[in-house]
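Shown here is a partial selection of chains from the complex, left in place.
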Amino acid sequence: MTTTKTESLSTVPAAPTGTGSRGTRVLGAVALLFLVIAVAYGLLISPPDAQLGNTIRIIYMHVPTVMAAYLAFLITAVSSGMYLWKRTEFWDLLGSSAAEIGVLFFAVTIVDGALWGKVTWGVFWRWEPRLTTSAVLLIMYIGYLAVRAIPADPKTRATRCAIIGLVAVVNIPIVHKAVDWWRGLHQGKTVLGTIDPEMGGTQLFAMYSALVAGILVCVWLLIHRFRAGFLAERASDLGLDQALEERRLESSPAQGADS
Amino acid sequence: MSAIVHLHSAVALIGRFPALAGVDLDVDPGEILLLRGPNGAGKTTLLGVCAGLIGLSSGEAVVLGEDLTSHRRAVRRRVGLLGHDSFLYQDLSVVENLDFWSRAAAATVADGRAALDRLGVASRLFELPVHALSAGQRRRVSFAAMICRRPELWLLDEPHAGLDSAGRDLVDGLMQEAAASGATVMFASHELDRAENVAHRAVTISGGVILPASQPEPASQPEPASQPEP
Amino acid sequence: MTQTRGVFGDALLIARKDLLLERRAKIGLGQVIPFAILVLLLFAFALDPDRGVLKQATPGLFWVTVLFSSVLTLQRSFGLEAEDGILEALRLSGLSPAGIYLGKVTALTIELLLLEAVLVLGVAVLYDTEFLGIPLLLAIAVTATLGISAAGAVYGALAARLRSRETLLPLLLLPLLAPVLIAATRGCEVSLQREAMSGWPWAALLGIFALVYLTLGSFLFRPLLEDA
């Protein structure tokens, strides 16, 4: 199956046969460079935090992955809107690829946050509203992927997903605002609020390079996921030609009584 | 464009299965067209495409002058579809259903009552919830809900199924009346003797394509039906 | 002009049909209300009233109960639309999608408000709650309910056609409504306990939520009904 796919695709001029390209290789190299810098500064060069000690270093992973995930969800929302307007496969694939990457990054954030929590708070999870809303957000996009996974006509599926992508994104700012207010109302500052100011120069540099690295990795992954999805669609198109052939054959009298 | 329905190489997928695999079909105004063919041939799918309910994945489709590949919506309110499903709220009574569907179609409540009358639905049944009706009674109510929309294109999926002899004659009469008054009728049927009498023309669909008129019927249709082509 | 009247006319038609269906099927409220009261009772069991937990948690439990009951109501409301090809019939009907959406939202809001009214009585009796700040409570109830219906109708219609709708709808809807839960709960707490800050910002937040989803829903219902 894979071989037929690549063979017939290579007969089409300029059709991509893999998910890599010159551009993505360059992008990958740059992302790698920033990753190395971020690791060097984050793990080795920057000083430990006054209160949190070396565990502060988790932040250089925690925050970039959140930001990358938010970016991905935003891309999903924009693509969803564009899909409903333009109705092209491009926007559908972009939206769903971004949602997958976003869920991935967000899950990573929650996992490393939980681990961080274990070392700083002594528990994996607290009923901190931000953590709770994070979990809720994740489930919202898991719902998106669940709908995506339901077999359906591609256009129908695309429309369903686009609607969820648009509706869900509205929730992100509302959730975060509501939570801030909730906190602000009757409780003192929380752990999340207390640590981020007062970062030293190398700490800041580590943070920014980690942020850039996180976003580059996210984009790199997104491009590859998109292309993989695109190729999968083309492969199923090839399956379609064959299915059409078989379907028409049903009508030949030789086939006899078919049901 | 004089054809009411014009399909060219129309391909329609259900899931990933090409239920229609390249259909070419033209239907003239005022025509009564019979779709016949073995089970699973694609008749129901073809009617769904003409109603604008099932999208094409490739090919051309123009119905009632509207291009289905670009905007399917405009067609929908101008066709009447009688499908395998009843299209009725099971918990509402017969008249409540008719009132709702006639008003939804911008007809009056009186149109709905007239349609019930036309279909010979006994007034004893008016206040019964639809789920209490027998199969044939329900089919009549569905038919009434369809005709009170005054559709320009009638799409009927096995319109005779479940009806008693009186009902069958009634349906034949309705189709002929509709065609005479300028509407166009496409219907799928397996009851060839009756169907071919009322149809102006018949096409055979099999394996998702329409067989050329010259080609003999496929093996699963023993009697070579007469095709009174106009 | 005609177009606008059309949308609201359609909405009225749909809302009246829904309420009629509700009456005929003799179900929704007749059974959802007992269900909701039951959930309240179960909480009372689960939370062991002696510890004073229950009293503190009353607003939260009230809104969680409303949320679950809404999922039930939505499931039923859209389940009826998905039977026997009704969704196809609606697509063919020529009713404007925005009208159908607004009609469903209207009917749902009325049903849910009725439910809440009964539930408030239940809470008053079971949890021995004193009600203070009635206008604020009313504002919160109306805006929160509108938000639930507005968001719920979109996902209800989306899930209705799927064979897995019983489970998909809560999965999609409950996370979406988490902010409503937070805001309504906090707002009611404020109102009941006379906390320092006024609860009106919460009502405003709920209003914004409802508005955003109403707008979004009116636009999204067209592609939803037609292609999904």
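By letter and in written order, the chains are A, B and C; residue numbering begins at 1 in each of them.
Just so it is clear, contacts are C-beta pairs under 8 Å (C-beta built on N, C-alpha and C of every residue); 3 or more make two chains touch, one makes a residue touch a chain.
Predicted, not measured: the structure shown is a model, and the values here were computed from it.
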item	value
Protein chain multiplicities, whole structure file	A x1, B x2, C x2
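FYI, only the chains that are shown with their structure count from here on.
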item	value
Arrangement of touching chains [line / ring / star / complete / other]	complete
Most remote chain, CA-based centroid, reference being subunit A	B
Chain closest to the middle [Cα centroid of all protein chains]	C
Approximate Å spacing (C-alpha centroids) for the pair subunit A, subunit C	31
Chain centre separation (subunit A, subunit B; CA means) in Å	46
Distance between chain centroids, defined by C-alpha means - subunit B, subunit C (Å)	38
Touching two or more other chains - residue numbers and ranges from subunit A	155
Junction residues of subunit B - those touching two or more other chains	55
Contacting residues of subunit B [partner subunit A, same complex]	11, 13-19, 21-22, 38-41, 55, 57, 206-209, 211, 216, 218-220
For the subunit A and subunit B complex, residues of the former touching the latter	151-153, 155, 236, 239-240, 243-244, 247-259
Residues on subunit A engaged by subunit C in the complex (per definition of touch)	84, 129, 133, 136-137, 139-140, 142-143, 146-147, 150, 155-156, 159-160, 162-164, 166-168, 170-171, 174-175, 177-179, 181-182, 185-186
